[in-house]
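Note that one protein chain of the assembly has been removed; the remaining protein chains are unaltered in position.
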Amino acid sequence: MSWDSHYALLALPVLARGLWITIVATVLSFALAAVLGLLIVLAEMIPSRTVRTLVRGSEHFIRGTPLLVQLFFLYYVLPYLDVTLPALGCGIFGLGVHYAAYLSQVYRAGIAGVPPLQWEAARACNLTRTQTWVHIVLPQALKPSFPVMGNYLIALLKETPILSSITIMDMMGEANTFGDLHYRYLEPVTLVGILFLSIGLLARWVTGTVYRLLSNPV
Amino acid sequence: MQPLIRIAGLSKSYGSSRILDNLSLDIPAGQKVALIGPSGSGKTTILRILMTLESIDSGQVEIGGARLFDETATGPAYVAERRLRPIRAQVGMVFQHFGLFPHLTVERNIVLPQILNRVASEPEARRKAMELLDLMGLADKAAHYPDRLSGGQKQRVAIARALALQPRVMLFDEPTSALDPLRVNEVLQVLHAVARTTDMTMLLVTHEMSFARNFADRVLFFDHGRIVEDGPPDAVFDTPRDPRTQAFLRLSSQGE
């Protein structure tokens, strides 16, 4: 038995349908992660030990446990708490929260990289704390974070096949179902791999270009 | 008349080293004061405290009659941010290493603080920025980012940014120390012009002795956190009374 091009061709349109879900899930959960990650970092600025310990602890917990189990938890446990989310909603939420715990580290490093003199200069200009964050610190902290965030975007993309385990018909979900139907997985699963490889390369090129444009304002 | 700045019994230590030792000092409005003395003698720390950048161990500071510190169980602490902001609005500072905002253009560096402080509308702020840049001889650099400027140019932008907020007190913390020797003069000329044309109160920490003499109408010599000589420039530079001042001036004149 070996590669069957005809069969692979049959699988392609099905995978394309799944690709759409993969992209939607990636974009939405990354957006959620980007916002939530920033909120985590800002929450840590609240001058309370309890808040800080709680935030840091949850962050560790989210980063230290498997995404798959977190998704199962959301998918199977939430209905018992009378929260009903569609599977895709669960998936996007779970992925978003998981990656927020990573992006918060990226932001934190970016903020630590802003020289103390910038804070002092902002104070000499009599800016409020909020103004200092919004106009001085965050713009400088985020710029060096962009390439690292790009890496996480690609990592998140490659993690989306896991969504198929909670019945989401992303690329992997479609490939498995198609394989189940014909008792043949080689072509659909290989194609998924090839598609990821190409999307990853494309995404790397796009994020690289975006970063170049951002770092050389025209 | 009440002095604009009143410093009373100020002390501060880093670990075992005393930076300020029970220091008291009054500065009337409009005075141009040069702070000189060896490194680590506490000159810069005074400026940083006036800019509310540095905590203190004991003492009190008033600017325009408003106290900077509250007495607490653990010693003096800056008054609440809400009360501090109107005080800070009266003070501007120029740093040794410029502190320009690298993500903003030269013009934006001067415009944004004005807008955020609500001292000017956007068009007014821009007009003010161009006026000041013109004065600094940098009108053609308005659209550049700070990293394209030389040190001397950066420092002139920093001076313009501080002036735009029209503070009553300007603090210059070694404004030429980080500059290429060839660039020092362009900044000193600007400082001199500003000093002569405004009634702003100015405190300048510097190692440029001849400039201190031209710029100031009062010179303070610091040593180990104390003021050991205080008088008009001619008196301090020509007939210093304290042996430490004599020794320091002898050494720095050799350097020049």
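Each chain gets a letter, A and B, in the order it is written, and its residues are counted from 1.
Everything that follows uses one rule, which is that a residue touches a chain if its C-beta (ideal position, glycine included) is under 8 Å from a C-beta of that chain, and two chains touch if they have at least 3 such contacts.
Operating definition for what follows: contacts and distances are computed from a predicted model.
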{"item": "\"Aldehyde dehydrogenase\", \"Glycerol-3-phosphate acyltransferase\", \"Ectoine/hydroxyectoine ABC transporter permease subunit EhuC\" or \"NAD(P)/FAD-dependent oxidoreductase\" - which is the UniProt name of the missing chain", "value": "\"Ectoine/hydroxyectoine ABC transporter permease subunit EhuC\""}
{"item": "Which displayed chains the unshown chain touches", "value": "A"}
{"item": "Contact partner of the left-out chain, one of A:10, A:85 or A:189", "value": "A:189"}
{"item": "Identified contact with the non-displayed chain, of A:68, A:117 or A:148", "value": "A:68"}
{"item": "Residues of chain A (touch criterion as defined above) contacting the omitted chain", "value": "1-2, 60-61, 63-70, 72-73, 76-77, 80, 158-162, 165, 172, 176, 179, 184-186, 189-190, 192-193, 196-197, 200-201"}
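Throughout what follows, only the chains that are shown with their structure count from here on.
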{"item": "Whole-Å separation of chain centres (CA-atom averages), chain A against chain B", "value": "47"}
{"item": "Touch list for chain A against partner chain B, complex", "value": "117-118, 120-121, 123-129, 131, 135-136, 139-140, 143, 217"}
{"item": "Chain A-facing residues of chain B, complex", "value": "51-53, 81, 85, 88-89, 91-93, 95, 97, 99-103, 112-113, 116-117, 145, 161-162, 165"}
